[in-house]
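A single protein chain has been removed from this complex, and every other one stays in its place.
For reference, chains read A, B and C in written order, and residue numbers begin at 1 within each chain.
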Amino acid sequence: MINIGIVGASGYTGAELARILVNHPEARITVATSRQYAGRPLSEIFPHLRGRADLVCENLPVAELCERADLFFTAVPHKTAMDLVPDLLAAGKKVIDLSADFRLRDLAVYEEWYQPHSSSHLLNEAVYGLPELYRKQIAGSRLVANPGCYPTSIILGLAPLLAAGAIMPETIIADSKSGTSGAGRAAQTGTLFCEVHDGFRPYKVGRAHRHTPEIEQELSAVAGKQVKVTFTPHLLPISRGILSTIYASLAPGFDRKRIDELYRAKYGDEPFVRLLADGVFPATQYVRGSNYCDISYKIDPATGRIIVMTTIDNIVKGASGQAVQNMNIVCGFAETAGLGVVPFFP
Amino acid sequence: MINIGIVGASGYTGAELARILVNHPEARITVATSRQYAGRPLSEIFPHLRGRADLVCENLPVAELCERADLFFTAVPHKTAMDLVPDLLAAGKKVIDLSADFRLRDLAVYEEWYQPHSSSHLLNEAVYGLPELYRKQIAGSRLVANPGCYPTSIILGLAPLLAAGAIMPETIIADSKSGTSGAGRAAQTGTLFCEVHDGFRPYKVGRAHRHTPEIEQELSAVAGKQVKVTFTPHLLPISRGILSTIYASLAPGFDRKRIDELYRAKYGDEPFVRLLADGVFPATQYVRGSNYCDISYKIDPATGRIIVMTTIDNIVKGASGQAVQNMNIVCGFAETAGLGVVPFFP
Amino acid sequence: MINIGIVGASGYTGAELARILVNHPEARITVATSRQYAGRPLSEIFPHLRGRADLVCENLPVAELCERADLFFTAVPHKTAMDLVPDLLAAGKKVIDLSADFRLRDLAVYEEWYQPHSSSHLLNEAVYGLPELYRKQIAGSRLVANPGCYPTSIILGLAPLLAAGAIMPETIIADSKSGTSGAGRAAQTGTLFCEVHDGFRPYKVGRAHRHTPEIEQELSAVAGKQVKVTFTPHLLPISRGILSTIYASLAPGFDRKRIDELYRAKYGDEPFVRLLADGVFPATQYVRGSNYCDISYKIDPATGRIIVMTTIDNIVKGASGQAVQNMNIVCGFAETAGLGVVPFFP
Partner (left out) sequence: MINIGIVGASGYTGAELARILVNHPEARITVATSRQYAGRPLSEIFPHLRGRADLVCENLPVAELCERADLFFTAVPHKTAMDLVPDLLAAGKKVIDLSADFRLRDLAVYEEWYQPHSSSHLLNEAVYGLPELYRKQIAGSRLVANPGCYPTSIILGLAPLLAAGAIMPETIIADSKSGTSGAGRAAQTGTLFCEVHDGFRPYKVGRAHRHTPEIEQELSAVAGKQVKVTFTPHLLPISRGILSTIYASLAPGFDRKRIDELYRAKYGDEPFVRLLADGVFPATQYVRGSNYCDISYKIDPATGRIIVMTTIDNIVKGASGQAVQNMNIVCGFAETAGLGVVPFFP
């Protein structure tokens, strides 16, 4: 049994970590922090947790925090994470960081898209926490940079193709649609019910979204050369779920049979990737609440393009579920421990 | 480990039974039937179950069915159930019936609201499957009549009050609101997305809904005299959840303190009832996906009324979850086995 | 052609006034104010108004404001309204006030539910702007207190019954459900998409909602004696619409035929009240975007109760549409001018 600290428990990803961990056979939450809600039970902030996670949120200095748990999930905004993580590591703690602070290996790229980095010495040590790509490195790591939600959906869809040279890297377009929980729980007009409900819109179009360099870093690593993508995020009137529709031109010689083989070779044994049959397409509601990534694709012979479709629950496989999966790997637990929730439909 | 048959697996309650049972430590689904989808895997009808419940649906004669499992959930329409259940019982099987066929103890009342009953000899044997009221009787039963969704939400809210004479039975009004999954999965214009979305409406107003006699039967049993209620169902643009707002005049001498004691005495140890603090009101989204019933109330001194508010997930505590709870009791498993899913928010 | 000022144009009711008035044959918006968005075109704040209401919002002292229009809609919070309205009237302007400040005729009641009143001398002059009850008084008024959304839905449903003594006043229970636009456009966690979507909840239960005294004032006036009601508001996951389900015990001697006559006598010629046939129930989606109030009822003979159901669009008949209706009456325009929008479905 491991003692777990959730730093930043009052956001949606914090609450989701609690939802998952209270059913985890090897972990127990021993401390949860929140600046805004210090002194209040987690189950008062999130009434769905009543009777299940009644822990009182605290606002503690790092030194005290370190006495309370062995592994920490830092579910805080970028910038906050980079200031906190070094102290946790120095105290011998393991960290799964859900912010963006340790995802980019290139300091210059990080500082171009975010702000100056106060802990850049950790950038090389941090492991990008996508188990399907980096399982071995995660196992030995003390700092896992949990991937962004959009990148998870796009990288998982393309990795087997890029690794095999099955698509032309310069033709990649990712049209992604996300549920509103991705925007967080801070009060703002733009995510009020009346602004989002019964509507749909793109945002941060044209190389404006901060997940772009993260996507490109990982696709480039897989492809073995620099990849640039066009990535367009959209806001769906749903709570959870990302669906990415990804376009690329097929390289000569690749057809349904060979692509099937690539996906099966890569993901056939993955516990959280489900490959759909030809003609079956993913839908966000079929992975809702679970750690699954469903993947499907179609080839359009008239244009020579492949259309890859992936879907995840953005706060499970796109955040807290993947974080627990990473914890399981780091701690040597069964990788699926605590993650057996069946998707939730209707 | 018990072998389970789901009769009528292609409706929402059938799928929900599967969602729950695949994580049950003591039960495994060994047969699932569907007339419409015979020959197709459950996970093809319900893609969220992919990789978790890939069992092929069958259309079997009762005799064969009986060879395939020890306990059956009959998730079929009324009328179908009454024709099937006697054969299952005759073969020595246990039955949890999710239809309305065995809920009403008075044959005349059943036939007034439904149609002639072909198995009326079982009406007295069947136990009304509300564990909080009939746990002992359920334990020894071979035929459990799983309660309706609206009745569950209303009876749980009023039972402690009626039993203690805390409210005037002739003043009860239940204004209930249900998610659309309660209408089932049959294709019909009235429950199309465009007809329900962004809207709200009452239906079957004024003693027209078939749950009325069921509610009155159980409230009368608790009160020890005949109770008539005004019950108004409404259709919410949500998938899951019932919230009942129930009004009654307080009997003299009852105040917050005494009412609190009544609820605590009755439900303090119940694993699936959560009593909310004064000033905290229930919301469907805080029980979604779980087997909880959340209960809260407020007294309006100016009118002498109590307003009781209850909420459940209509296809969990209002159907399949309660059915599994009943199975656990019937089979002597831990009552919460398989039902540990934390509510799902946002 | 009359010149119109909208004070508080950046809320949902302000935007809705603009939506209606740009198609009004006798009115034109000449000034719109917003403290927060001063200097920005209305169509930038509300992009649906692009090309239709491109007026720039201003933040003006009252003196300047008065030079810019002849009639003002004050779509501002209570307290703000009471400080502004006297100056507008002093400058000879007509005012339709959408706040609560001039709705309650009894100063003590106002101050009990709100705060001290700075313009109490106007309480008796202000006319409660429910045209179906006070058309004549509105016609001659310079200050109309536009009714609250919940009160509109409840008073219209009960007025004909109470006036005729058809129901027992002490038995009235109003169970009301409102769309989220009623909560306004201010950023707050409670009305974020993820908090409201796919959920349903009561709030301010038990004599806690400020519309209670307004409802009681008007029902008492119609009944000719003091009426106390139990009123429970609920929050629906829809943008627009209120549906009130109202319960009362019928007085002896009243049946469907007589009740039909009462409704027809009262509303038969009303342009914005639609009486539904027996067995047909209202739904919010059938009045959405329009100024209609749909009314239906059912008698439950077993309990002697009548169930009255009414629905309105809370920001049209419940706010801005009714305000324009009042303007039409005050100015002697056709009462339906600018209000011909057909409800919007699906």
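Please note the rule applied: a contact is a pair of C-beta atoms (placed from the backbone, for glycine too) under 8 Å apart; a residue touches a chain by one contact, two chains touch by 3 or more.
Just so it is clear, the structure is predicted and the values come from calculations on it, not from any experiment.
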Visible chains that the absent chain touches, using the contact criterion stated earlier: A, B, C
Touch with the omitted chain, as defined above, among A:103, A:274 or A:305: A:305
Full-complex contact with the absent chain, from C:47, C:61 or C:92: C:47
Hidden partner chain, touching residue among B:59, B:188 or B:336: B:188
Positions on subunit A where the hidden chain makes contact: 170, 173, 175, 177, 194-195, 197-203, 205-207, 228-230, 232, 234, 236-241, 243, 245, 247, 281-286, 288, 298-303, 305, 307, 309, 346
For subunit B, residues in touch with the removed chain: 12, 180-181, 185-189, 191-198, 237-239
Absent-chain interface as seen on subunit C, which is shown: 12, 15, 19, 22-23, 46-53, 181, 197-198, 239-240, 274, 276, 280, 283, 285-290, 292, 294, 340-346
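What we mean here is this: only the chains that are shown with their structure count from here on.
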Copy-to-copy rotation for subunit A and subunit B - C-alpha atoms, rounded to a multiple of 5°: 180
Interface ranked first by C-beta contact pairs: B-C
Approximate Å spacing (C-alpha centroids) for the pair subunit A, subunit C: 45
CA centroid of subunit A to CA centroid of subunit B, Å: 36
Centroid spacing, where centroids are CA-atom means, of subunit B and subunit C in whole angstrom: 39
Residue numbers of subunit C (touch at least two other chains): 194-195, 197-198, 237-239
